[in-house]
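Every protein chain except one is present and positioned as in the full complex.
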Amino acid sequence: MEKNDLIIQLKDICFSYAGSTPVLNGLNLKLCKGNRYGLMGPNGSGKTTLFHIIMGLLKPTSGEIEIYNNPARIENDFRKVRKKIGLLFQDADDQLFSPTVLEDVAFGPLNLGKSQEEAVEIAFDTLKFLGLSGFESRITYKLSGGEKKLVSLATVLAMQPEVLLLDEPTSGLDDKTKEILKGVLTDLDLSYILISHEIDFLTDITDAIYAMENGTIHFDKEIHVHQHVHAHPHGAYEHQHD
Amino acid sequence: MEKNDLIIQLKDICFSYAGSTPVLNGLNLKLCKGNRYGLMGPNGSGKTTLFHIIMGLLKPTSGEIEIYNNPARIENDFRKVRKKIGLLFQDADDQLFSPTVLEDVAFGPLNLGKSQEEAVEIAFDTLKFLGLSGFESRITYKLSGGEKKLVSLATVLAMQPEVLLLDEPTSGLDDKTKEILKGVLTDLDLSYILISHEIDFLTDITDAIYAMENGTIHFDKEIHVHQHVHAHPHGAYEHQHD
Amino acid sequence: MFEELSNGDSFIRHLDPRVKIAVVFFFSILAAVAVRMHVLLWLLSLGILIVVLARVPLPELFRRLIPVNLLIAFLWLFLPFTFAGEPMFSVGALTVTREGVLYAARISIKSNAMMLMLIALVASTPIFTLGHAMHELGVPQKIVHLFFFTYRYIHVMHREYVRLVNSMKIRGFTPGNNLHTYRTISYMVGMLLVKSFDRAQRVHNAMLCRGFEGNLYSLSTFSLNGRDVVSLILMITAVIILGVLEWKKTI
Partner (left out) sequence: MHISEGVLSPTVLLGGAVLAAAGVAAGMKDLDQKEIPSMGILSAAFFVASLMHVPVGPVSAHLILNGLVGLILGWKAFPVILVGASLQALLFQFGGITTLGVNTLNMALPAVMCHYAFRWGLKPQTSRPAFIFATFASGFGAAMIAGIMVGFSLYLTGEAFLPAAKLVVAAHLPVMLIEGGLTAACALFLRKVRPELLEGFYAP
């Protein structure tokens, strides 16, 4: 693996919230160009915390973060990081704050220094790519759960990031929206880390799944192959298989 | 089916939020003692709205609600309804409002007119039943996602309801917590309606799954039996099967 | 950020909150009315004694006294010059009067004495307990409700605020002196209000679902025990003695 391909490197990261026991405890992580990792772990194991640390929203108590081989320590370093790495929040409600969809999607490009026209154009293109054309003037606050997730993804993609951090993008989504999301992630040529509790979803769109436990990520567990057999003995719900 | 067994009956319920298109459109529903229904449906199809209408938090524009064969129309009717039917909110953050877990769980029994000692005793018992002993003095808003869901369930169960309405109780939960929830629901001798997007979970703990679409519930679709086969070709995440 | 002043065990912490509220109330009224210097000094000493008994951590105590004393420092810039009375000395065209200095000194002592008592009260009683105690002392139920809701929503708003700020940060927002910044901030405040409103409504719905009919119950019952009665009598006697000292023209 060439050194140039290394995007995110975390070394011995420790973190605890004020007055609580440690959440991350000597965590190490490497993400290279083209990698698509899945991350699983019990509730409260610190997955969301990890993403927030990579983005500089939380500061580790010890350990080092390197992004493209540059150490990131102070707020100014992370300003640059945030232009390259896009984070999709666990709760889509947290991500949107402008009154209309168009304004929200254009917000990122404007911050990157694009002109008003360019920003609007990028926003239109991104919405089209996600199949959200026609949503431009909808009020973000009144979108349904699935629509909010997709618009949130649009706001992140509009910044044209090189890496995505996706925090439970499928929770609460219906099967149809999940399929759309799967399609989008497969079409994009991006590296990403995806948190989810749904192993089926992860196996479909990631190259490797890692487990988070006791404040670290386990990279060393052996690969696991097997089959499930589920039975659906009753119910009138139409259930599609591809 | 005897008439006495009928708990919830909705007839021709229509509902729309101010200034929007109708969400529920001539919906009918019957729930009898012992029934355990699953409810699926795309995002925004009105599942949560339906639950809120049953609890009297939203008023239908037309149609009738009968609970234990008594029509429920005004706020006073629903006060009685709420003592028999427990609702688990989709977002656990909405459900917990007291500073500590114990106070929150004892809140319902106190409202039912129990004495302080009785209320505390019920709270302790409920927490114990859910495997949450020791949580009594934890601060509710500092719990992790999964813990919040379980405590929310405790607050509802502490009211000793006869019916449960569970709005996506599993979203965002890890497999272990899901198993706990499954165990609890199986052990309880209650009727319930459970909303979820996870068909595997629904098949395990409900007797019938219905689909919500276009503002109504489809009871007439035929029963569907088949098998899934999933493959997990990679990943280091430990995945348990029972 | 809005965490209450919490501290370890102290004798004061275990007193009935109603007793504490009553004592602070009468103490404050006396301090607000008193003008005699020796009475004020006694009040200040009493305040210090209570704060010590309440075991308020010193750094925290000083941090909380800063705002009040900044304001008092400001008054010292005016009152000695603007108060009419017997001149003490002059600074340029301005004359400092004896009465002015005394007046400013009295205000300083009063303010600090009252603040010490308030800090001791807050440091030894959780806010929720204070709310229930106020209810017991006759504050109308609806006001107490509003108090509880407000206290809870302060936390809700703060959390929603942190989330919105994070969302702005990760999309490369840097505040500056431009229209984009003003618009963004106004959106943020607006969104904060809307979200908090809806959250408030949903929380209220959840309460209704659990049989809430407008009655407040507390798990902490208040009962006066011997220690409470003795403390109450001691403190009220002290306040009364000082009140008599203040009122009697002699001594």
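Should a chain be cited, it is by its letter among A, B and C, assigned in written order, with residues numbered from 1 in that chain.
Assume contacts are C-beta pairs under 8 Å (C-beta built on N, C-alpha and C of every residue); 3 or more make two chains touch, one makes a residue touch a chain.
Please read these numbers as outputs of a predicted model, since none were measured by experiment.
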Legend entry - Interface partners of the hidden chain - shown chains only, full complex considered: A, C
Legend entry - Touching residue (missing chain; options C:Leu15, C:Met191 or C:Leu232): C:Met191
Inset, instruction - Check each of C:Val19, C:Val39, C:Ala54 or C:Leu130 against the chain that is not shown and name the one that touches it. - result: C:Leu130
Legend entry - Hidden partner chain, residues of subunit A it touches: 99, 139, 141
Legend entry - Residues belonging to subunit C that touch the chain removed from view: 2, 4, 24-25, 28-29, 31-33, 64-65, 67-68, 70-72, 74-75, 78-79, 82-84, 100, 103, 107-115, 118-119, 122, 127, 130, 140, 142-143, 145-147, 149-154, 156-158, 161, 182, 186-187, 189-191, 193-194, 196-197, 200-201, 203-204, 214
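Methods note: only the chains that are shown with their structure count from here on.
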Inset, instruction - Compute the centre of every chain as the mean of its C-alpha atoms, then state which one is farthest from the centre of subunit A. - result: C
Legend entry - Between subunit A and subunit B, centroid-to-centroid distance (C-alpha), Å: 29
Legend entry - Rounded Å distance, subunit B centre to subunit C centre (Cα mean): 42
Inset, instruction - Pull out every residue in subunit A that's touching 2 or more other chains. - result: none
Legend entry - Contacts with two or more other chains, residues of subunit C listed in rising order: none
Legend entry - Contact set on subunit B toward subunit A in their complex: 20, 38, 40-44, 90, 142, 144-147, 168, 171-177, 197, 199-200, 202-203, 206-211, 218-239, 241
Inset, instruction - Give every residue of subunit B touching subunit C within the complex, in rising order. - result: 52, 55, 57, 79, 82-83, 86-87, 89, 91, 93-95, 97, 99, 102-103, 106-108, 110-112, 116, 119-120, 141, 155-156, 159
Legend entry - subunit C to subunit A touching residues, read off their complex: 163-164, 166-174, 180, 184, 187-188, 190-191, 194-195
